[in-house]
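Removed: one protein chain of the complex. Kept in place: all other protein chains.
For chain A:
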Amino acid sequence: MAETHSLQDLRQQAAVAAKVFIQRDYTNGTLCQFQTKFPSDLETRIDKQQFEETVRTLNNLYAEAEKLGSQSYIEGCLACLTAYTIFLCMETHYEKVLKKIAKYIQEQNDKVYGPRGLLLTDPIERGLRVIEITIFEDRSLTQ
C-alpha cells in the first residue's frame, strides 16, 4: 500500500493484453472527430459514460482547433502578407490547441485510465487516424 506505481512502471511490468482503436467519424466532413461508440472490449474495464465523455471532450477540442473564426482568418491573412515567414517565430492556433489536448490526455491517463489498467495514446502520434487504447493485463494490479 505504501508503494505507488507510476505509469511508466506499469507499462514496463504489465503485458499488453489487447489494443482497441477508436476510428474517425466523418459524418460532418473532413473535420477531426472520433466515433463515440463504446467498444465491447472495454466493457469490463471502464464506465460507458466516462469513455463517452472523454471522446466527446476530445472531439470538442479538435473542433476548436479547426474552428473557422475571425482569429484563424486573421492568422491566415497575416501569414500571407509576411510571405508565411511569421510561423518561424509564432505558434499557430492549431498547435496551441494540440498542446491542450496532450495535457488533457495526460491528465485522463493519470486520473481515470491508468488506475484501470488502460492507456490512451494521443491521436497525433497515430497521424490523427485513431485513438489507441492499450489494455494491460490485470496481474500487476493485483499485487
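Simple rule for what comes next: a residue touches a chain if its C-beta (ideal position, glycine included) is under 8 Å from a C-beta of that chain, and two chains touch if they have at least 3 such contacts; residues count from 1.
The rule is short, and it goes like this: contacts and distances are computed from a predicted model.
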item: Protein name (UniProt record) of the chain left out of view, among "Palmitoyltransferase", "Response regulatory domain-containing protein", "Peroxisomal targeting signal receptor" or "Histone-fold-containing protein"; value: "Palmitoyltransferase"
item: Touch criterion as defined above, residue of A:K37, A:K67 or A:K103 at the omitted chain; value: A:K67
item: Residues of chain A (touch criterion as defined above) contacting the omitted chain; value: 12-13, 15-16, 19, 21, 24, 26-30, 32, 65-68, 72-73, 75-77, 80, 83-85, 92-95, 98, 124-130, 132
